[in-house]
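The complex appears here without one of its protein chains, the remainder shown in place.
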Amino acid sequence: MVELLALLLLTTIFGVVLGYANVKYRVEGDPVVDQIDALLPQTQCGQCGHPGCRPYAEAIASGEAINKCPPGGQPTINSIADLLGVDAPSLDEEHGEESDIQLVAFIDEPNCIGCTKCIQACPVDAILGAAKLMHTVIESECTGCDLCVDPCPTDCIEMIPATDGRNVARWKQPDLIATSERGIVHD
Amino acid sequence: MIKVHTIPGGIHPETHKSMSNGSAAERIPTPDRLWIPVSAGLKYESEPIVNVGDSVKRFTQLTQPKHAFAVASHSPISGTVAAIEMRSVVAMPERQVLMIAIDNDGNNESERRAPMALDELSGAQILDRISRSGIQGQGGAGFSTQIKIAASKQVTHLIVNGVECEPYITADDRLMRDYSDDIMLGIQCIAKAMQLTQITLGTEDNKPQAFEAMQNAAAAANINMQWGVVPTKYPSGSEKQLIQLLTGQEVANGKLPADLGILMLNVGTLAAIGRAVVHDEPVTERLVTITGEACERPGNYWVPLGTPIDALQTFAKDGAKAQWIQGGPMMGVRVTDTTAPITQVTNCLLIQPAVKSTSEMPCIRCSACYEACPMQLLPQQLLWHAKSNNEQKLKAHNLFDCIECGACDYVCPSDIPLVQYYRAAKDELRAAESDRVRSEHARNRFEQRQARLERIEQEKIAKREARKKAAEAKKAAKQVDSDTTTSDKPKAGLLAAAMAKAETSKAPALSAEKLTKQVSNLEAQLIHQQQLLEEAGDDEKRAKIDARIKNTRIKIDQAKAKLASIDDQEQPNA
Amino acid sequence: MSDNVESFSTQSKTLAKEGLWVNNPAIVQLLGLCPLLAVSNSVVNALGLGIATLLVLVGSNVVVSLIRHQVSDAIRLPVFVMVIASFTTIAQLLMQAFTYELYQILGLFIPLIVTNCAILGRADAYASKQPVHLALIDGLMMGIGFLWVLVLLGGTRELIGAGTLFAGMDLLLGNIAANWQLNLSAAYTPALVAQLPPGAFIITGLLIALKNFIDKRLKPKPTETVEKGSKRVRVTGTIN
Partner (left out) sequence: MLSSPFIHTKRSTPWVMQQVALALMPAIVTSFYFYGWAVLSNIVLMIIACLAFEAFALTLRKRSLVSLGDWSAVVTALLLAMAIPPAANWWLIVVGAGLAMLLAKHLYGGLGLNPFNPAMVAYVVLLISYPVQMSQWIDPAQSALSLSTTLDIALFGSPIDQYTGATALDAVRHNAGLTISQLAEQNPATAWGAPHHFVSLSYLLGGLYLLARRIIFWQLPIALILGVLVAGVFVYDGSSESALSPAMQLAVGGTLMGAFFIITDPVSSPTTTNGRLIAGAFAGVLIVVIRHFGNYPDAVAFAVLLVNLCAPLIDYFTLPRTYGHSKAKRATDE
């Protein structure tokens, strides 16, 4: 009898504690979306199948595969995997290929008829121009999403390697080159 | 002689200096064509101010700086501008910069210069002459000397860097021995222009002749100097290390030597300053040590800036197999394109025989690198984190304090190319940082665009609404007009229209809601009153309640009427 | 109706695969390591504890699944622990009654089944969300998964560390098992380390490695080719 009473008492006390904790420390919202969004490259290209980077971040937070972002490529996949504590898969090439070279849009201006279609397509307002006037791409603002290429009726937009410092030659880790070429004099 | 402090780390490789410092500097025959990079260094742009076909003389200015850190360049020879095109530089074969080709016409004409004695020049004039002579630091980094001086307003102490600690290189050694007068001139210029109180020469104990020559020259020029002879150890000639050796002070993280009141200039830079200020001659040539195991006639040579390395092929013993290195063996750059030109930072050309290759072995954490690091970093930990690209750890281990001197790499028994790992990691971190900034920027642009589109959409909807209401108001006003046929005052119609408009401009939805509530309330009241009526006993009471009921019914009818009118108005919108 | 039967049998197959191999509580989820490593120094100990764990796991899974709609989310853990504690007490009393010597050898580790994460883990992750029959099968499969690893580990450790196999099985199975003991050759010198906790860790590690090695060998290579960049949406809406 005493045992049962003790058990009852304990359950009551802990029940109260649990009830209080449940109300007091309830967590609302999902901060992980912001963290994922911060890791995505923000090209807003839609290659992942979502209209923009944030929607994809939200999708990842609710369980979508993390390997659908070609502009971010493997480094982005790795850092998201790191954040979420999962294994990093390789890029799903159904969504596009990773490129070593950062491309930006370039408008062949003599062919531009000033239709403003590319301006409407650009997710980051990187194209300057007005109706019936020539358009041009502000290189430093272009994310290289190539969304402006399809709408162009005269095919005057092409993707060229960026020249604003995004593609400068960088030092590479030695295992990416043949170390045996190094040629060292032992003295 | 001042007391010399110690620095941690450092290495003692074979110096190989006697190969090239045996005889005084010579001149090489001027090549037929020179290539002058428009942007000295790589980052900071200038623009050409000559055109193809122009004829130029020696010292003719060829480029005008566009960036504050850029310096002007001048023609080393007389001739014609043959081409202006993109070409490779030594430091980064993948990157090309704009270069100006000058064809030598052999006339050896110079522009008229305006030499002046130092006594006649004011401090401002001295600085002006320095700034237009295109002088870069000649120790190897190539930083604009004009900017370095401009950033050193509070400086009282000039340290003359004559340490030249890298193996093989003897250009500064020979310069101090043979051109100490020019160096003293440079020291005097700087001392006068910046009102310095203290001048110290730092040199290594393996250059006794140079040291003696400098002491004699200082005595002859009557300059009061301090003398610091540091033990031979690499990298004592690095700016931060030499300051620590001579003053015992450290340049705090993120600060400049100027914050300690110190300005350090290389002897080569000072010689260039001396000539630029007193003889009014911009930098058009420099002393280059050409040496190495595969070098014919190793020695020091005055080489016009812009001389393609190809023009020096005769120095290589076995041209096909030799490997060229620009700079010293510790911090130099492998020459992969021999059409690249000599620049102001080219203190040495090292010609080495092709050597047996080695490959990287696992790090055994022997800590030889840690013992060798002059910056007291932990190279083996940096390697570990660089391989796993751990940004946070790399920063915490102060990767960006690495001066890439190569001491760790030199001592590594496992032949690990440590410096390359660090360079790659630094580039990676910088790129990651700029990517972050760029993506943050793109995110803002995207979000602002979305917000703007939203706003425009809202505004469109609002305008459409307003137009609709205005049309209805007009309609209503017309109706009023046709109703009041007896009065033909247009004013009344206008007034009615205005009133109707005012009515509609009130939020109708809200009043409709209120009215509905009112109706239901009244109806409840009515039911209650009817109950009272049935219960009531005498007539007097009945009559009172009857009256109240009537009142309530009227109120209900009024409210219902109002409600109906509002409903009518809202129907077309729904 | 046949659909239900069909799906039930496939579900059971999946559960069996999960519990016995793919998501094995001992060598994949690494749950319940404390008893796993502490009492697995002989087959008989391993079998005894494994069976006890299996019983508790099945019992608690069934009960948790039965009461899953009644228990509020906030207090589910205390309730589950209570259920598991009850079954553990039952198992302890049963062992005390029928295999007293083994009960004495296993000692503290039987009450410790309460805190075996494999059991609480299944109760929370599976049984509290699934109908009873599935929870039962899950408990059975997970329990057997735990059991076979425990027995394999116990056998390996007994073999290396004592040079015998199935020694003292009569403690658990009665007299029929009295002669089951197998001995390695007399020339074999037992490596005591296998009987000690470090040996348990090392051998468990090797078992995990072996499991991963087998999985890697069995893994089919992807052959289908994908059309690159085929799944793309427009971010910028309609273009007029």
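Here the chain labels run A, B and C in written order, and each chain numbers its own residues starting at 1.
The definition used in the following text is that a residue touches a chain if its C-beta (ideal position, glycine included) is under 8 Å from a C-beta of that chain, and two chains touch if they have at least 3 such contacts.
Worth saying up front: this structure is predicted, and the values here are computed from it rather than measured.
Listed residues B:65, B:79 or B:332: the one in touch with the omitted chain is B:332. Of the options B:207, B:233, B:423 or B:445, the residue whose C-beta touches the omitted chain is B:423. Here the missing chain is touched by one residue of B:207, B:233 or B:397, and it is B:397.
Within the complete assembly, B:167 is the residue of B:10, B:79 or B:167 that touches the hidden chain. Interface note for the absent chain: among B:313, B:376, B:444 or B:520, the touching residue is B:376.
Across the interface with the omitted chain, chain B contributes residues 8, 11, 13, 92-94, 167, 240, 244, 250-253, 255, 325, 327, 329-334, 336, 350, 352, 358, 361-368, 370-371, 374-378, 380-381, 392-393, 395-398, 401, 404, 406, 409-415, 417, 419-420, 423. Mapped onto chain C, the interface with the missing chain covers residues 189-194, 196, 198, 202.
By definition in this document, only the chains that are shown with their structure count from here on.
Interchain contacts link the chains end to end along an open line, per the touch definition above. When every chain is reduced to the mean of its C-alpha atoms, the one closest to the centre of the whole protein set is A.
With each centre defined as the average position of its C-alpha atoms, the distance from chain A to chain C rounds to 40 Å. Per-chain Cα centroids separate chain B from chain C by 59 Å.
Taking each chain's centre as the mean of its C-alpha atoms, chain A lies 25 Å from chain B. Within chain C, contacts with two or more other chains are made by no residue at all.
In chain B, no residue reaches two or more other chains under the touch definition.
Against chain A, in their complex, chain B makes its touches with residues 13-14, 92, 94-95, 293, 323, 329, 352, 354-360, 386-387, 415, 417, 420-421, 423-428, 431, 434-435, 438-443, 445-446, 448-449.
Interface residues of chain C facing chain A in the complex, by the touch rule stated above, are 74-75, 78, 226-236, 239-240. Across the complex, chain A meets chain B through its residues 37, 40-44, 52-53, 123-126, 141, 143, 165-166, 168-175, 179-185, 187.
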